[in-house]
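Data block below; observations after.
Every protein chain except one is present and positioned as in the full complex.
A and B label the chains in the order they appear, each numbered from 1.
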Amino acid sequence: MRAYITRRLLQAILVVFVVTTIMFFMFRIMPADPTTMFLEGGMTEEARQVLLEEWGLNGTIWEQYVLYMGNLLTGDFGNSFFYRKPAWEVLFPFIINTLWIAVPGLLLGAFIGSALGMIVGWAPRGGKVERSGILLATIIRGAPSFVVGIGLLAVFSSYLNWVPGYGMGDPQGQTGLMRYLNWDFAHHLILPLCAVIIFFIPENLLLMRSGVVEARTEDYIELVRAKGVSEKRVAWHAGRNSMLPLITWLFPALAETIAGIVVVEIVFSWPGVGRELVLAVVRQDYPVAQAAFFLLAIMIVLANLAADLTYSKLDPRVAYK
Amino acid sequence: MSQTIHRSVAWVFRALLPIVTTFRMLIQDRFALWGLSIFGVFIIVAIIAPWIAPYDPFAPMMTETGRLMRLAPPSSDHWLGTTAFGNDVLSQLIMGSRVALRVGLVAALAVGFISTLVGVISGYFGGIIDDILMRMTDVALSIPTLPFAIVAVGLLGPSVDNIILVITLLFWRNGARIIRSVVLTERERVFVKWARAAGASHLHIILKHILPNILRVVFLWVTMSVAFAVLTEASLSFLGLGDPSITSWGQMLNTAFASGALRSAWWWVAPPSLMLIALISSLYLIGRAYEEQTNPRLKDHS
Partner (left out) sequence: MSIEFETLRGTLEKKPPVRLQVQDLCVTYKSARGPMKAISGVSFDVEPGSNFGLVGESGCGKSTVVKSLMRLLPASATTSGKVLLDGNDVLAMNRQQLSRVRWAQIALITQSAMNSLDPVFTVGDQIVESIRAHADVKHAVAWARAEELFAMVGLPPERLKEFPHQFSGGMRQRAVIAMAFSLNAGLLLADEPTTALDPIMQDQIMSRIRDIQKRLHRSMVLVTHDIAVVSETCERVAIMYAGRIVETGPTHDVLNKAYHPYTMGLQNAFPKVVAKGEKKPPLISISGGVPDLANPPAGCQFAPRCPFATAQCRAEEPMLRTAGNSLVACHHMERATEFRRAALKAETWRVEETLQ
């Protein structure tokens, strides 16, 4: 088991390395010359060199690459062109904000989605519950997350005026954990969190439903039913078995689902990594964009790792060698 | 010469056959029929868009008194009202279908082509080629989709062609995986082994035995890719990274959202939202029905 985790970790590190490399060269090769974009005119050559050095933009591209990767290892993502401070310092608070909507959103979405999927999957084939469940899930799945976000915003914020639709509130001098543990924050959190949950529900529902439909024809389901346990308990056996394919599908799909969170952050002006990434690209603040991208890639790699480990907990047949 | 033509015609026919049967299978499913009809309507609208759009989507509409028609509610002249810049919403909506479908179809065909190429080479030849291609796919699978698209379009510049390129770069990976696994099964079929034993060339085996049998999966993947591409284009446009010289639904929403029209001008916000939901869902409905029909374990036994 430990050897397995080590191997998977090494793989993950390799993947992160390759992704970072691709990213580095994209940023360095594509724009004509970053210095002409960021250096104010009328700057002396000495001052320019100083700035270039500060940003790690002097020397050949290979030297820059080695320098950049070396700095990454020490946790140095370079300095933001826009904020004029280390990119990591800029991003750190945004990471926490993103996690606030991403993690509960994913968990609740997966939970609600798979619970509904179990109901739809266990409903009589070709019946009303099954047909309407599938149709609704497919339509919601087809709704881009910014459309869902705009809809929520229009109804609950603009029209009903129940919840604020912008930002995450004013911490008013609160520091540490107390920034988040207050009613104002929760009030602001509701809508974006709902958008993320809605985003995750349909995929989970449809996958769980397929799993249950497949499982209900299995021999062991027949035997469980023969034992005279309640129908709910029979459905639980089918559902428990369907969690396995769900996990194998869900986590790798995270690369795609992170997209939904970025858009939700924009719609609700939620100051998260995704929103900051978009802003950094618009501001051409490459160190921050690179760092944000790097963090999102790490999140995906970690999620995949988590998927593998969870799978071993759920499926006793998996043995690690 | 004529024989080669004859042969290639026969190959095309054989290749099309699974698609025809797929189509016939799909129209038996009520949901898929809806999906196909909605998708069909979108295609027709996109083709005849310039003739049915009542106004130029970028032309500012003026009132009789010569003032700009800002945020005019729906009327007989402007069925879906006007935008904050006085543009006709209906015209933008109709022209927007062109962008969505152009990006969707071109990107999906490119994705289908690359996934098939990688999947077939990887699955058919196996060994070290397979290893290298699959490790590449692993890395590609760890790239967060939309962030990559945001960065890439930001660097390359916002144009429809760049958006198509970025979408293609993103979505070949999942398709390659799926197609590879189908090729792996096909490769082990008896007739493939016979053909190999009989000394048939690899190209011949791939074209004649493998490709026709995986076309259904490719077809499914292309269908799903249209949906992903439309979604990605809409998201990028919504984020303000779309092609500024054209009108797309995502862009309409971006302008509406940015100009704070959410509360006041439902006619500007709702139509593009509904178009996106309808188009993407119709493709998902087709894909779902296809999965349901081809997976024997999902088939209704009762």
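The working rule: a residue touches a chain if its C-beta (ideal position, glycine included) is under 8 Å from a C-beta of that chain, and two chains touch if they have at least 3 such contacts.
These numbers come from a predicted model, not from an experiment.
Q: So which of A:Asp76, A:Asp184, A:Glu218 or A:Asp308 would be touching the chain we can't see?
A: Of the candidates A:Asp76, A:Asp184, A:Glu218 or A:Asp308, A:Glu218 is in touch with the missing chain.
Q: What residue numbers in chain A mark contact with the hidden partner chain?
A: So the residues of chain A touching the unseen chain are 124-125, 218-220, 222-231, 233, 237, 240-241, 244, 314-317.
One rule holds in what follows: only the chains that are shown with their structure count from here on.
Q: State, to the nearest whole Å, the distance from the C-alpha centre of chain A to the C-alpha centre of chain B.
A: From the centre of chain A to the centre of chain B is 23 Å.
Q: Residue numbers of chain B touching chain A in their complex, please.
A: 31, 138-139, 141-148, 150-152, 154-156, 227-228, 231-232, 234-235, 238-241, 250, 253, 257, 262-263, 266, 269, 273, 276-285, 288, 291, 295, 297-298, 300-302
Q: Using the touch rule from the top, collect the residues of chain A that touch chain B in their complex.
A: Those in contact with chain B are residues 11, 15-16, 18-19, 22-23, 26-27, 30-31, 124-126, 134-135, 138-139, 141-147, 150-151, 153-154, 158-159, 206, 210, 213-214, 217, 252, 255-256, 258-259, 262-263, 266-267, 274, 277-278, 281-282, 284, 289, 292-293, 296-297, 299-301, 304.
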